[in-house]
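After the structure tokens below, expect a handful of questions from me.
Now for subunit A:
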Amino acid sequence: GGDDEAPASGSGEGGALRVAIVAPSASDDLAFTQSMVDSVNALERDVELSITDGTFIVEDAAAAIRGYAEDGNDVVIAHGTQFGASLMEIAPDFPDVTFVWGTASDTQGLANVFAYAPAADQGGYVNGSIAAALTKTGVIGVVGPIEAGDAVAYINGFKAGALAGGASEVNVTYTGSFGDVALAAEAAEAHLINDVDVLTGTAQMVVGAVGVAADAGVPWFGTQANQTSLAPSLVVASQVYHWEVVLEEMLALRDSGVLGGQAFEVNLANGGLVIEFNDAFELPAGVRDAAEALIEGITNGTVDTGS
Partner candidate 1 sequence: MLKGVIGALVPLLAAVLAFAFGATMLVALGASPLAGLDAMLDGAFGSGSRIAATAVKATPLILVGAGITIAFRTSVINIGGEGQIIAGALMSTVVALSFPDLPAVILVPLVLLSGAVGGGILGAIPGALKAYASVNEILSTIMLNLVMVQFMNFLLRGPIMDPFELEAGTRIPQTQRLSDNAALPTMIEGTRLHVGVPVAIAAAVAAYLILWRTPTGFRLRAVGHSPEAARAAGINVKRNITLAMTLSGSLGGIAGAILVFGSEGQRMVTDGSAAGFTGSAGFNGIVAALFGGLHPLWTIPSAMLFGALLTGATQLQRVLQVPAALAVALNGIIVIFVISSTPVRGWLQRSLADSGLFNRSSDSAGAD
Partner candidate 2 sequence: MPVGIPQWVSTGAGRFAGTEPTDTMGSDENILEMRGITKAFPGVVANDNVDLDVRYGEVHTLLGENGAGKSTLVKILFGLYQPDEGSIHLRGEPIAIASPSEAIASRIGMIHQHFMLVPTLTVAENVALGTRSTRRPFTDLDVVSRRISEISEEHGLAVDPSVEVRRLAVGERQRVEIVKALYRDAELLILDEPTAVLTPGEVDDLFVILRRMADDGRGLIFISHKLREVMTLSDRITVLRNGKVVGNTTPAETSSEQLAQMMVGRTVRLTPEKPLLDEGHARLSVENLTIHGDRETVAVNDISFEVRSGEILGIAGVSGNGQRELAEAIAGLRGVEPGSSIRLDGVDVTGDDTRARRDRGLGFIPEERMRDGAIAEFTVSENLVLVDHGSDRFTSRGMLAFGAIGQHSRKLVDEFAVKTPGIDTPTSSLSGGNIQKVILARELSASPTVLLACQPTRGVDIGAAEYIHTRLIEQRSIGTATILISEDLDEVLGLADRVAVMYEGHIVAIVHGRSASRDQIGLLMAGVVEQTPSS
């Protein structure tokens, strides 16, 4: 192990840091994977980035992770909870490489692995409370994929926020698929017929639901990435993951010779979670202020998101 010796700042051309991402869905999915790609691109230092995306299969991802390590990348980001077991095998073989793994809340005891996770419930709570302020019927709809991952955290937070904000009902439909756009669209239709007048949803298949919301003129809340482009006049706000906040911390540690062994969380407080409002959507007076206050409250711990 070369832990006690600080590695060179970067092995790429002109000393650029060589970073690789291995991720389960498309790098421009307007959701989970894109959030990481955008974040790495937002890093302040010079980065030479390689991406292997659309690799849900653990076996293929493992091959890619190992390949990137072999190729001499400085940092390999394994952007998927399911890749953890592979890291257990691979990371010890490459003690000079920093592996970044998420979403995960511990490093499995590996010295050259950093872990990260989002407090997705926080943004969900904020989105939910704004939604409660917008609904006239009091009924809010959620279109989820399968009940798993940060989708659950977001949806639970959203539900808590909406109910705390005065909504009478939050109906959640899990379609059973991350990919079935048609089912997501019909799930949104089903909500609309049941008095829902505000919608949110998560994962890449929600593009179908956003279309339905847009046609019906119903406000939409996004998560994971900024979804304003899907319905420019109806997306109220998106919870956006800014992983760069924790990535910077990890890289600083690496510069100081610590290659891993710590877990990070992105949240509203550290700026890793940001509620990005769509200025084209005119919020009623006071709602935005209330939301800002809520963010403030969550940040300083005076508001409990209930999870």
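Rule of thumb we're sticking to: a contact is a pair of C-beta atoms (placed from the backbone, for glycine too) under 8 Å apart; a residue touches a chain by one contact, two chains touch by 3 or more; residues count from 1.
For anyone wondering why these and not others, all candidates are chains of the complex that A comes from, given by their letters.
Just so we're clear, the structure is a prediction, and the values are computed from it rather than from any experiment.
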Complex partner of subunit A (touching, any copy) among 1 or 2: 1
Touch list for subunit A against partner candidate 1, complex: 20, 24, 50-60, 62-64, 67-68, 71, 81-82, 84-86, 88, 103, 105, 145-150, 152-153, 156, 176-179, 307
